[in-house]
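The complex is shown incomplete by one protein chain, all other protein chains being positioned as in the whole.
Now for chain A:
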Amino acid sequence: MFNKVRNALYNAVGGVEALPAVADGEDQGRMRVPKFPYARPHFLLFQQDEVQVSADHQIRPIIVPRDISKLPWSSGYAETVNAGKSTWNEDQACVQQRILVRDSEKHIQGAGMPYTYFALFDGHAGYGAAVAAANQLHNVVHKKLMDVIDHILPPLELGNNGVHLESSTPRGMSLWFPEKALPIDAFITGALELAFNEMDAQIGEDKKKYVMKGGCTCVVALFIAGKLYVANAGDSRAVRCSLGKPYPMSNDFTPSTERRRLQQLAAHKPELLSNNFTHLEYNPRPGRALIGRKILYRDVYMTGWAYKTCSPEDLRTPVVTGEGKRSRLLATIGVTRGLGDHELRSIIHNTPIKPFLSSQAEIKIYNIEAHNINESDVLVMGTDGLWDVTSNERTAEIVQHSLHNFPFGDKANAKYRFTSAAQDLVMHSRGKPEGHNWQTSGGAPGTIDDISVFVIPLAPYKSEWEAWKKLNEELHYSAKLPPSSTISSEQPATDVGLRSAVNQTTGPSDSITGPLQNGISSSTAPIEVFIPQPDDVNASELRLAEISLDAEEVTVIDPEETDVSNGESESPPASGDNADPTSPNYCER
């Protein structure tokens, strides 16, 4: 039976990589199998045959979803396989639409907050980690969001039994030791960061039990609470495009952009290098002939350069070699954040690389609710196969051109516009076959890497969010009504009542709903009852009072001035100054 399953699996996916590896002797001959079989993204609805055909390295067909309705908001997706560097397309993707809701409120329509998750994973050294992350990360993210649901979604006051009150206001001490009021962004950012970390740990554990080779980059776009949160670890990229202009929503994490972090780690923990590599940087890297002569170098605490006398120790390979896209960590890998790679060792010296890799996500936030969103405003997410050939600027132009071909007003065909844009982007980076090479329409070399692209419109989420918010506010209002359904001016406002009244006044232009909800202390004294209407003067005044009270903690995102607020604005420990978008490695390569 087992053999039969194994054969079926093998026949299904074929290729050397799919053959379950025989475990080493310590496993007493037990066969290890993949935890998840190789597949293409779930929304493509591929049969095994199609998986095979899509991996045609000669033709490299550009695959788009057969049923466009499988993706939210008619979002576009396209992919193509590499030109032969690995048997399978090692990119993976996942899309989920879920509702963040308490068990006790599941039955009430509008009580839960819907959110949408898009993710891309670019695998390397095997497809195992990428497939595992595509199958599981959304569940981890959901769990982490549920852990902080009280900070994201105020509970309905069901029957006023106090249960929700208690769980949602855990700050009875706040009068004496004010708890730092945190904005909702802090909790969603935290959930994403934690999810990346846990996913990486899970993959590490699974590598001991299953065949799960390699590692992967990971970029997630989470549409929740009226905003877009992009979490990135690796060299895939997310770029918001509006009216033909690109607005980056992520930084690339490569040996080149993370040089400082890697060198510092190497300097502080030299045992990680087992004396085979050096944390020093040289200009140029010295050869044997230079021993005893002056060479230019710099240490981790230097931004400038100095001379030293070259010793045999200086001939060791630097932790980071090469520049830009060609930079390598321990002369082996070109990406420094992501998931998996627990078993990865350097090509020379066989040094473990995992200690240098980080699963830390960098989060960037775009406040969709607070901005005017155009029908052609999109988020483009792509693996590095796209960006190696197509610049951010060119991407924004191609998207604009493609969307023009399928105008929004063309009711019959408008649903194809983002799919068509995704396909055009893949086509631009893949190019056409020219002999044994791939060439772009401009005559430049096309990428031989796997390419995967999402083109996600922002406007549908904005409408969806506004509709939900209205519904949810109505729920809060009706939940607050006393049984007689009349509002008595003597009735003291409860915390939740106050909360919902404040919510009512929070218009679409207000980007600080989160901090407000959390800024309200449970010690609020009985006050006049609000008639919760959007233009309620009392509520507005209270809102202002609350804002000034928490002025230090509230991050006001000004839609006019700040396009992207970095959720990690305080000292991203892993990236240092190299993650600066102005860094030469950041943009065009």
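In this section, a residue touches a chain if its C-beta (ideal position, glycine included) is under 8 Å from a C-beta of that chain, and two chains touch if they have at least 3 such contacts; residues count from 1.
Throughout what follows, contacts and distances are computed from a predicted model.
Chain not shown in the complex: UniProt lists it as "Ras-related protein Rab-2A", one of "tRNA (adenine(58)-N(1))-methyltransferase non-catalytic subunit TRM6", "D-2-hydroxyglutarate dehydrogenase, mitochondrial", "Ras-related protein Rab-2A" or "RecA family profile 1 domain-containing protein". For the options A:Ala39, A:Ile62 or A:Met199, the residue in contact with the chain missing from this view is A:Ile62. Here one chain is not drawn; of A:Thr116, A:Thr278, A:Ser346 or A:Thr419, the residue touching it is A:Thr419. The residue touching the chain not shown here, chosen from A:Asn405, A:Ser463 or A:Ser478, is A:Asn405. Across the interface with the omitted chain, chain A contributes residues 3-4, 7, 10-11, 14, 19, 49-50, 53-54, 56, 58-64, 66-68, 78, 405, 413, 416, 419-420, 423, 427, 432-433, 441.
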